[in-house]
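The complex appears here without one of its protein chains, the remainder shown in place.
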Amino acid sequence: MKLHSYLLRRLLLSIFVLVGLSIVIFIIARVVPGDPARMALGPRAPQFAVDALREEMHLDKPLVAQYYYWIKGVATGDLGRSLVTKRGVLEDIMEFLPATMELVMVSAIFVIVFSILFGALAARYKDKWVDSVIRIMAYTGVAVPSFVLAVLFVLIFGYLWPVIPALGRLSAGVQPPVSITGLLTIDSLLTGDFPVFWDALKHLFLPALALAIGPIFQEARIIRSAMTDNMGKDYVAAAVGYGIPNHIIMGKYLLKPSLIPAVSVMGLDIASLMGNAFLVEVIFNWPGISRYGMEAMLRKDLNAISAVIIVFGLIFVLVNILVDLIVAYLDPRIRLGGKL
Amino acid sequence: MKKWAKLRKKLVIPGVLAILVAMLLAGCGGGKTESQKGASDSQQSAREKIIRISEANVPNIDPGVGSDYASSIALANLYDTLVFPSHDGTLKPWLATGWKTSSDGLTWTFNLRHGVKFHNGDELTAEDVVFSMQRMLTLGEGYGYLFTGVVKEVKALDNYTVQFTLKKTFGPFLSTLVRLYILNKDQVMANIKPGPYGKMGDYGKDWLITNDAGSGPYMVKELKKQEHLYAVKFDQYWGGWDQDAPDAFKIIGTTAPSTIRTLMTRRELEITDQWQTKEALEALDRIPGVSVNAAFTGTILNIMLNTKKAPTDDVHFRKALAYAFDYDTVVDKLFPGCRKAKGPVSSVLPGFNPNLTPYERNLEKARAELAKSKYAGKLDEYPVELAWVAEVPDEEKIALLLQSNAAELGIKVNVVKVPWLSFVDQVAKPENTPNASIVFVSPHYSEAGSILESRYHSKSTGTWEQCEWLKNPGIDAAIEDAISTLDTNKRFEKYGAIQEKIVDLAPTIWAFDQAEKRAYQDEYVVWPAADLIKQGKPVTSVMGYMFYFHDFKVYPNKVPK
Partner (left out) sequence: MNANLQPASDINVPSFAARFKEGFRKKWYKFSRNKLSVAGLVIVLAIVMAAVLAPYITPYPEHAGKFVDYGNASLAPSATHPFGTDIFGRDILSRIIFAFRGALLMAVLVLAIAVPVGVFLGLLAGYYKGSLLDTIIMRVTDIFLSVPPLLLALAIAAVLEPNLTNAMIAITIMWWPWYTRLVYGMATSLRNEYFVTAAELIGASKFHILFREILPNCLSPIFTKMALDVGWVILIGAALSFVGLGEQPPTPALGQMVSDGTRYMPDLWWMTVFPSLAIAVMILGFNLLGDGVRDMLAKGEHDHE
């Protein structure tokens, strides 16, 4: 199958999945008792205003029609109004999404760098003490949920040993850079504001680490076992026979193919990063979309809940396509074969 | 090529290790620069002369919508009102220089101050007052209900005279005017978007979320949803400025104890919110230069009993609970510094009846009452659902206390934690309202009538302020009669009689008179209300006005190192 037809199929399927997801969300959101118009305006608002709002929100129409208007709105970027912030959900999301993306991206970098490092080290020193130490770290790292890690980080670095900031995105009093991408690190670099860059980076460290530790060790174990598997393969023995130096064998012949299984579960890791970001942002007081979504959920702010899930669904679908492409790039055998 | 690959391979692991080490160093080394920078930040911002205060949420700065604590603070500073509540409880002329009342109390005429400027430079006139009142009446949100049942008509007699016509005589009308924030009509009308209010569109609601149209001492600089409201001094404020007055204030929407503690230690927060737990306040108090101020502002913690739902519909059952509750543990152990509540009205509120006989813990009496109730012997079939508000963790202590007290009588209490907005939704109907709800209620204006009306009059049922569903025509009539009495002494007598009746019906367990406790930077901030309390003088109980930042003073050179 050709690359573009594969991509096209993948995209069509994704659109289908997103539409399905929107139906699921719509049903969830309408199950909740209570009149959204009344909730938005408060118990003492005059009836005529509530009625007008009901009409504006199409609540007076049958469910199917409501879904039609809602999905039409979603498609045109009108996600409704938030009950909590009282303004358009899209505006809210545009404001809060970059902080989350920055956090998830930095933890993804942590995951990639450290999982390869630990995985390769463990394989290189298989059954030596390095391997054992990494294995023990792996078991513990996977077992401690990221929200527990986050709480412990705040306890340790927020109070007992305040060497690195444990709350928020920037120190109080630091003026954020002009918003270009919304990512503080990138914006501050673009404007050449290095103190702010440094400050933003330090604030990213702990929450990103709390998110990353689980996936790091999950991936490290996969990389290690793939590498030790491949060590026994004939082509490696052949390479050794040709006298190719060890480190080249490690890097070129072992590491690259061993990354394939690791990358293919990367999609799941991103899911866990984004899901866990929900709790971690709350704990670190991180002004991202997850904290916004969490608040929306606790307050039954339905438009906001629906929008957040749709946005996450969208990101997740895109990430999975990306992951598939990377796997295909790494593994010439399955390069865009019949596999979906 | 090969050489390069070799070199690259050689470098990878040490390289990654180097990054790792660098990151760790960044963590440690960064810590130092962090604290140095923190210090310079706080000095810098202290030079800016700012008051930063934490609250449960970022304020809702639309005067027609906001009514919670944070919003009340913000509105008091961004907008002006016709009259102003002094700390001693009296009302002083403000935008209004004087007023007249017709003999039947139905017509009120106010003369306006000349030359008051809105933040955009427009002059404040009677038209703006008319517009602001009409907007309140139409929206019906926030503090609007104070006026919806009272004000019939409002008109501008000339540029500086405005006249209100009331539907009925309403004694405390003047007191409620502290909630009529005056908006700049032209500015709002220029920013209207389509919406449900007919030709008024959205009545400027969208624009007013992040902008102000006021004439108050401060004006909005930035409102970041879920983060903070930042407002700066309005130089042409008609009231003038003291040289040590704060140049800006910031209301930060978080109560997370870890954040608050860090900010207070770094002097990046001047006043904390009032939702810090006892344990957290003790720790804050230990920070050098930080004091805890406890102010009685008329707030009571109520355990509201739904009188329309079994088993709390039985007055004997309610009395049994009221006699079982351990009031002493509350004021001695849970909320030291607070006082026992005597009845529906806080003892600091004008119009409070000091001769009430409050409920005391007495298991004998409790059992006797329970025996008289129709649920005696059938307690297992009638568990009591007790709700506390998720955002106020201290309420859980009260909930669990009542639960264990009730268990001594054999009453089963199920404790439920409910997020605020779902709670508001639940209590809109009597059948969905829990048997018991733990809610803090503050008066809207400084008089017993405010609490009596918002807590026990039938028209407040369905709101979070009355989860009792009392619906007692006698009480309704008595309240209406009292608040339409113009003579203050007679009015207060009537308030007293109503309080006795309500205590006898036991619709509520009045858990305690809340002392609003906040830690603040005593060393470099002068907070007028806190100083009055130190001298043993009363402070206003009008929510928000303890934080009229115009009268505060900040001394940056006194910030402790």
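Here the chain labels run A and B in written order, and each chain numbers its own residues starting at 1.
The rule we apply is simple: contacts are C-beta pairs under 8 Å (C-beta built on N, C-alpha and C of every residue); 3 or more make two chains touch, one makes a residue touch a chain.
Keep in mind it's a predicted model, so treat the numbers as computed, not measured.
Student: I'm checking contacts with the chain that's been left out. Which of B:K155, B:K340, B:K417 or B:K501 qualifies?
Tutor: Selected residue, touching the omitted chain: B:K417.
Student: Quick one: say which of A:Y139, A:F194, A:Y235 or A:Y329 touches the chain that got left out.
Tutor: A:Y139
Student: Which listed residue, A:L155, A:I180, A:A238 or A:L322, touches the chain dropped from view?
Tutor: Hidden-chain contact among the options goes to A:L155.
Student: Given the contact definition stated above, which residue among B:T329, B:S347 or B:S458 touches the chain not shown here?
Tutor: In the full complex, the listed residue that touches the missing chain is B:T329.
Student: Out of B:T90, B:N362 or B:S404, which is the one that touches the chain we can't see?
Tutor: That would be B:S404, which touches the missing chain.
Student: Give me the subunit B residues in contact with the hidden chain, please.
Tutor: 257-258, 277, 279-280, 282-283, 329, 333-334, 390, 393, 396-397, 400-401, 403-404, 407, 413, 415-417
Student: What is the set of subunit A residues that contact the non-displayed chain in the whole complex?
Tutor: On the subunit A side, contact with the omitted chain comes from 13, 16-18, 20-21, 24-25, 28-29, 31-32, 135, 139-140, 142-145, 147-148, 151-152, 154-155, 158-160, 221, 225, 228-229, 271-272, 274-276, 278-279, 282-283, 293-294, 297-298, 300, 302, 305, 308-309, 312-313, 316-317.
Here is the rule we use: only the chains that are shown with their structure count from here on.
Student: Going by the contact rule set out above, which residues of subunit A touch subunit B in the complex?
Tutor: Of all residues in subunit A, those touching subunit B are 34, 38-39, 41-46, 49, 52-53, 56, 83-87, 92, 95-96, 113-114, 116-117, 120-121, 154, 158-159, 162-168, 171-174, 195, 198-199, 201-202, 205, 245, 247-248, 250-252, 285, 287, 291-292, 295, 298-301.
Student: List the residues on subunit B that touch subunit A in their complex, please.
Tutor: For subunit B paired with subunit A, touching residues are 5-6, 8-10, 12-13, 16-17, 19-20, 23, 26-28, 30-31, 33-35, 37-38, 41-42, 44-45, 60, 62, 65, 138-142, 144-145, 148, 195-198, 205-206, 209, 224-227, 254, 256, 258-259, 261-263, 266, 268, 390, 419-422, 424-425, 428, 462-463.
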